[in-house]
Each structure stands twice: as C-alpha cells, then as structure tokens.
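The other protein chains are all here in position, but one chain of the complex has been omitted.
So that you can tell them apart, the chains are marked A and B in the order they are listed, and the count of residues begins at 1 in each.
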Amino acid sequence: MSIIQVENLVKSYTTYKRGSGFGDSVKSFFKREKVDVHAVKDISFEIEEGCICGILGPNGAGKSTTIKMLCGALYPTAGKIDVMGYSPAKDRVKYVKRIGAVFGQKSQLIWDIPPIDSFAMNQAIYDIPDDIYEKRLKEMVELFDIEEVIHKPTRVLSLGERMKCEFVMAMLHKPEIVFLDEPTIGLDVIAKTKIREFISEMNRQGTTFILTTHDLEDVEQLAHRVIIINHGEKVFDNTLESLKSTLGNKKIITLTLAEPYKGETLGGVEVIRGDNAHKVSLEIDLDKQGIKEFLDNLSETVSFLDISIKELPMDMIITRIYNEA
Amino acid sequence: MKHLKLYRICLRTAFSQALAYRADFVMGSLITLLSNILFPLVTVLIYANGATFPGWNMWEVLLVQSVYSMSTGLASMVLSSIVWVTMDHIRGGSFETVLLKPISPLFFIMATNCDVQSISLFAGGVVMAVISACHTGVAGIGAIGSFLLLFVAGFMVLCGMDLIMAAISFKWVGNSRIPEIFDSISNFGKYPLSIFPQAVRVFAVMVIPVAMIGFFPASALLGRLDPKAYLSIIPCALFMCFGIWLYNKMILLYEGVGG
Partner (left out) sequence: MKKLLHMWRECKAVAFVTYKEWSAYRTHSLVSVFVGPVYFIVQYFIWSAVYGGEGTLAGMEFSQTIRYFGASALIGYLTMDFADWNLQMLVRTGKFLTFTMRPIHHRFFALSQKFGHRVLGFFFEFLPCFLIFIFLFRIDIRPVSTGWTLLSVAMAFLMNFYVNYCLGMTAFFLVKSSGVRVMYQLFAQIFSGALIPLNFFPDVVQKIMLFLPFQYTNYIPAMVWTGSESIGSMGLNVPEAVVLQAVALGLMMLFSEALYRCAIKRFTAVGA
C-alpha cells in the first residue's frame, strides 16, 4: 500500500536579480529584474509504506524543494500530494504531528541546555502522554547508547552525539514517516554506522523513511527504493538493484601491467583510467562479451602482474545518470 | 490549556538556558539596567539646565519614560524574540523546522524564545517608575486600575509592532536593522504628547498608537488623563490584530500559496 502519492508536482517561484557595480545598485534600487525559477517541473511517484526511499540528485536539482513540499512547509504550485490521506501544506498542523524530520544541517535541539530538556519541550508540543514518552525515550536512548549524553548541554556534544539526539528528538512522538535530509553529513565512520543501524531498526518496527543524501553509502546500505531528481525532473525511480544494473551488466577491471602502458586498447576494450604507467582500469560490458572470453583475449595480448574485477561503483553510476539528464 | 502548559515548560527551559551562561547573564542584565538608567539622562540634563517641557515637571516626564521602559522591557522579554528568531530562520533557510511543529508557528517561536535577560529592563523601569511616582504622587486606586488597563493596551501596540517587523523580515531578508524603524517611531511615546503638533498627535494615537506605550498609562497614574484616551484602546487592539494577520499572511506566502 502506498503511503505517499505525488502526482504532477510543480513548484516555481520568482526571485530578483541583483547587480553588483555602482550603476547597477542605483538602477536595481528602483527597478529589479525578475527571474522565474522552476525548481520542480513535473514529478510523480508513489512510496510504499514501510520502505526506505532514497531521493538523490545533484545540488540545486529540486530535491529539497520536493522534501519541503512533502513536509508541508511549502505549497506546491501545481499537482497533488497525498500523504496518509493528508494534503501536507493544507492540513499542516494535523499532518506534522504524524511525521518527523531530521535535517543534518539544521539543528532542532536548543543549544545551551541538555537535550533531555529539549525532549521534554517536544513532549509538550506533540502532546505525548508521560508513560509513552518515557518508554519511547528509554528505548531510543538505549539503542543509541546515549544515557549520559542527554544530560550534558548540547553545545558540548560532539557532532555524532548531537545527531543521535536529533534523531531521538524527531522520533519521540512515534511518527509514521520520517524525513531525513543529509543525516550523516560530517560524521565519522562509527557514528554513521550507528545511525544507519538505528534507521534500519526503526524501519523494521514499521517507520517509513524518506532520505536525501549525497553519501551513496547511506543509499547502498539503507535504501530499498531510489528516486533520482535532476533539473527538477525525475530521471530514475526503481529499486536499488535495478539502479545498479541500469547502465547494463558492467564490470570494472583493474590491471597492474608488467610493461608501462602505452595507450593501446587492451583485450579489445578502451582504458577508462590510468592511475600510473603500470596501473590501468577498464570497463567491460558483459552483455557484449562474456568474462571468460575477455580474460582469454586479455591474457593473450598483455602480460599483467595483478588483476581485480569489481562491480561498477555507485558514484560512477550516479555521475553518469546526472550527466545524461 | 495545552498552550499554557507548554508555555510553562518553555519558560523553564528559557531560564535554564539563560543560567547556562551565568556570567553573561549577570553582565547583560547589568548593562541593560545601566542603559535603562541612562536613557532618561537627557530629560534630567534638560531640567538641570533650567529648561522644561512646558506644563510638566521633571518627575512627571521621568514617570512617562519609566512606564515606557516597563512596557518595552516586558515586550522584549516575551515578544521581541519573534523578530530575531524569524529573521534568523528566514536567512538560514530553516523556517521549515518551525513549520514542522504541530502548533501555531507564532506561538511556538514566542514560547521557545523568551528573552529572560530583558527582565532587568522591565525591573529597572519599575524601580524608576516607583521613584518618580513617589515624587509626583499617584491619583488614587482608580488611577492604578486605569493605568493597568492602558498598560495592557500599550503592550498590544508593541506586540503589533514586533509582529509587523517579523513579517517584514520575510520579505526583507537578513536586514537586522528593521527594528530601528519601529524604535524610531516609538520615540513619540516617550514624551508628553502635548509637545508635538496636531498631525503627530493624531498619528501617535490613531495610526500607530505609540502614545499608549508610555504617555497614556503614565498620565493615568498622574490623574491627568484625557478620558478620550480610552477610545484609543481600539486602534491599539486593531493594530495588534493587524500584526497577527500580517505575520500569518507572510507564513502563507512563505509556503508559496500565492507566489
């Protein structure tokens, strides 16, 4: 059953151009030049209940505008959004009670006091009964292992500790959908892992997550579904597996050569990258030739000391999709 | 009921927040207090040089100005954060964190950002008002009653101003000087209204009723209030309503309803 339905979503707005020199400043003081921005052009998708959906796209692609509309913070210019039967912007107050949001770069905790006090404030705002609040808090605090952290002033916490508290803050009221915007930005590996585990656990308990990020590891480890937005349009929408095979069945082969590389084709395949004179990478399309066939061909034509065969890395796939659009 | 409980929790939070920087808090309060004492200095100097505001003695003028301090002190404690917080959110592009709360954005910002430090401004105003009133005398219990009534009306004017300023900051992004505009206009409420020409008086009573911030309530205490002043409670209430309407309108615009 789909929990989010988006049909022909459009968002455009007008801003004003600003000049720089003295002449411009005088001119624009009186008359400003209008610029129309079409942030989201025509996007439709549905998201199933209980899944983790990654929304990807380069900077300025229209991702965060889409998220803001899904959260109810922005009205769409045209199109329809239906989340759990609500129209987010119209039914905002009722709607936001059932969702949560974590913005990696916009803290919702109060800077000078311990997170526990911010939590208590949220309890009042979301009207959470005491017993449920206690239970929920205990559960999440244990999951994150932050019993002590929540009693220290927020300003002395490390970024990782703070992000964990942001998650607790956003999920105390047991939201059915949680929007995450760059939740792991700037975190170290351990904190990232911890947060990903938390998201997976909450997802197992039934929470739907919508995740925007530039960290592809987040996507690879968490997302079931991936939607890619570029220039305000949806350019990809399918499962993570199909994203991986979207460019065909390809492998990256890295060779360490016995002789310096001189620019020839190797085993009939173009070299895509040369790290140094002896180390080069090739990309082969398995739909065109089998791996055995290729290796036979290769070992006949070149002598190499080492070889590794890998999947096409995620960033390469994403880069190509971004560039294609 | 829910709002009241929430406001109490938020106040407690605000206090613990202020106490997190004790030294700063004390220092800040001291400075506010000092500037409070120094603001009527001009009046004192004028009288010390043998001049007067015609028809008013020094303590009467000081009473007007201390009531003004009380009003603005109270307003900056509970209201002025609306301006700064809105401004910061708009500039930082984080206003949606406010919209994500299942509660009126206006109430949320007001409740979660009480400026405890301004209590010293209010307290300073009270002390000065008491001292001045000791010299001028108070015209009976009824005078205190009508003072309170008019004081509340003055507070509504300040409320309206703060809301209009915050509303402006949606459009005039990042302009931290917006409050200066209203500070300058409020100046007309710091002095006996009689020194201004007719046009200014009409403005200060009917359009943006700044006379209600200091002058009218103090006049009530002194027993020299023109009964017509009660009528200008109406524009005060209207002014506040306008502020609320404008602020909410701006939120709608921010969400992109019309634009």
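One rule holds in what follows: a residue touches a chain if its C-beta (ideal position, glycine included) is under 8 Å from a C-beta of that chain, and two chains touch if they have at least 3 such contacts.
Bear in mind that the values here come from a model prediction, so they are computed numbers and not experimental data.
Identify the residues of subunit B touching the omitted chain, counting contacts across the whole complex.
23-24, 27, 31, 34-35, 38, 41-42, 45-46, 48-54, 172, 174-178, 180-181, 183-185, 187-188, 191, 195-197, 200
We take it that only the chains that are shown with their structure count from here on.
Could you grab the centroid distance between subunit A and subunit B? Build each centroid from C-alpha atoms only and quote it in angstrom.
Centre-to-centre distance between subunit A and subunit B: 45 Å.
What residues of subunit B sit close enough to touch subunit A in their complex?
For subunit B paired with subunit A, touching residues are 2, 5-6, 9-10, 13, 16-17, 20-21, 92, 94-97, 99-104, 108, 112, 255-257, 259.
Considering the complex alone, what residue numbers of subunit A touch subunit B?
11, 13-14, 68, 71-77, 89, 92-94, 96-97, 99, 101, 103, 106, 108, 110, 112-113, 117-118, 120-121, 124-127, 153
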